[in-house]
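Note that one protein chain of the assembly has been removed; the remaining protein chains are unaltered in position.
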Amino acid sequence: MVRKHMRRAAKAAFAVSFGVALLIGITACGSAKKSGVAGEQKTISSKPAIILGTKNFGEEYILGQLYGQALQAKGFKVSFKGSFGSSELADVAIRHGKMNFYPEYTGVIALDLAKAKTPPKSADQTYSIAKTYEASHGLTLLNPTPFYDSDTFTMLTKTAHKLGVKTIADMKGKPFSYAALPECDKRITCILGFKTIYHLTHIKFVPIGTISVYTLLDQKKATSGDGFSTDPQQLQHSKYTALTDTKHIFGFQNVAPVLSKKLLKGAAGKLLVKTCNAVSSKLTLAAMQAMNKAYVVDKATPKQIADGFLKANGLK
Amino acid sequence: MTGPRLAAGGPVIPNFGHGTACLRHNHWFCPSWVREHWGDILQPALLQHLELTAIAVGIGFGIAFLLALVGFRWRFADPPLGAVTDLLYTIPSLALFQLLVPVTGLTVTTIEVALVSYTLFVLYRNIVAGLRAVPAEVLEAARGMGLTRAQTFLRVELPLAAPAILAGVRVATVSTISIATVAALVISYGLGAPIFEALQQPDIFRTELLSAGALAILLALAADTVLALLQRTLTPWSRL
Partner (left out) sequence: MLLASLFVDAFRFIPHHAGLLLNKTGELAELAFAALGIALLIALPLGLWLGHRHRGLFLALGVSSLGRALPSIAVIGLGIAVLGVGFWNNTVALVVLAIPPILTNAYFAVEGADRDAVEAARGMGLTEAQILVRVELPLGLPLVLAGLRIATVFVIATATIAGIAGGGGLGEVMTNQPTYGLPGVLAAALCVSALALVTAGVLALGQRAAFRRMAPSA
């Protein structure tokens, strides 16, 4: 009886290990196939490996694919690391070498990371503060994009009419709720700025995790919220209204790739800079809005969108 | 802006193509999207998920087995070990994945460490309980046959505890598949990644949410069935 069990146990052990081996085999095949696709791009060993991360929303995914695919087309080895969460997390990640390339908004660097005391007066000033900040951490900033994507104080157009407001300053004395990503609470470009610069007092902050601001506005879960100027919804003026930011707390938010200075060495570094700047120069507001719309409305993937845009502009 | 910007002609904005009416209206389920993105989104995510689970349960089993040997051999060690695995299980996955990031970085290791620590709860309990449930008479008989302690363990206790142990592996596997979807909040890997991406879209991209969610459920049920069949083949004497 015991013997028989023993033999069965041995068989069992074999079957289990066989099953596990099979599982690992299948998985390995799966990943091998995947790396095979990346391997098709010709890789030159002297070129530095790029570990590309993004923040966690649609526009960043698209930007990541745009820079990443353009670099791959020039023979760089790019590993897409997925999203790194908020700017603060991305900043920590790149300073600790967990990635060496990510697209960031200049105003976010200047105001939220560098914590500039007074909001910069122009896009240029914003860029130079941002560049100084990154340089102090062994990083650098390539050229900014022509488009800028700033936060916008967005509400349903119906609500704006009802309250009779056109600018953020008009909200003074009115109680309202404001939906935004959690980090908004402590940011000068967000709730903190409304309080200290616009002196709005009756704000109820509604932190959102992964849910879109527009969903919350549509469902009347918030009076207003933090939209982005490149969101396709911002084009639907009959439905959504962005209040004018008369005191410029939202700042100047052009995008520029943040990268490790180590990537700039030699001829490969020059090629990298040239490639990224060529991509950035094509990213106008109209281009970015079209790409965001393709993502949000037509459900194209960031990868497809970037591929289409780069090919159309001879960058791939 | 007069800054360091390249002078450039305007960009060519290509036609990105229209999504189907089903997609534009965000219907509950658009089969065409699933067909189109099986290869680039769903299948890779499914394989990643399978990999995450297989590694987590494998390593978790190894650790739980060693711990269970300790808890089984020295009874006084059982309550504290049990309590530790209990405690690990109560840490919300949402927090654990984040807390591990400074230690293990934004890598698959982070996900695995968290997943492994969750498997210990079920596996440890089941292995110890299975070993303890071996009737005293059987052990007595084994001793009577002149088997050593090690022989008794390998030839008697372990085979008799196998059904309970495998039941634990089933539960651990199925729950790991479920918990692993949360990892995508921190690191986009596995089936959680398309789920989170779908949740972020305005009005929630339903087709992506449902197809990735359904794949997670199907994967769990398939794994459960495979393990149940395995359990039957391995321990036919305990057929339920």
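Here the chain labels run A and B in written order, and each chain numbers its own residues starting at 1.
Here, contacts are C-beta pairs under 8 Å (C-beta built on N, C-alpha and C of every residue); 3 or more make two chains touch, one makes a residue touch a chain.
Model, not experiment: these values are computed from the prediction.
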Partners of the unshown chain among those that are drawn
A, B
Residue touching the undisplayed chain, where the options are A:G58, A:G85, A:P103 or A:P232:
A:G85
Which subunit A residues would touch the chain omitted from the figure, given the whole complex?
85-89, 182-183, 185-186, 206-211, 215-216, 219, 221
Extract the touching residues of subunit B with respect to the undisplayed chain.
86-87, 89-96, 98-99, 102-103, 171, 174-175, 177-178, 181-182, 184-185, 191-192, 195-196, 198-199, 204, 206, 209-210, 212-213, 216-217, 220-221, 224
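Here is the rule we use: only the chains that are shown with their structure count from here on.
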Calculate how many whole Å lie between the centre of subunit A and the centre of subunit B, each centre taken as the average of the chain's C-alpha atoms.
28
Of subunit B, residues touching subunit A in the complex:
1-8, 10-14, 16-19, 23-24, 33, 37, 40-41, 43-44, 47, 50-51, 54, 58, 105-106, 142, 145, 154-156, 158-160, 162, 185-189, 193, 196, 199-205, 207-208, 226, 230, 233-237
Could you pull out which subunit A residues touch subunit B in their complex?
2-3, 5-6, 8-9, 11-12, 15-16, 19-20, 23-24, 26-27, 30-31, 34, 53, 56-58, 81-85, 93, 96, 98-99, 122-124, 127-128, 143-144, 146, 210-215, 218, 233, 254, 277-278, 280-284, 286-287, 290-291, 293-294, 296-301, 303-305, 308-309, 311-313
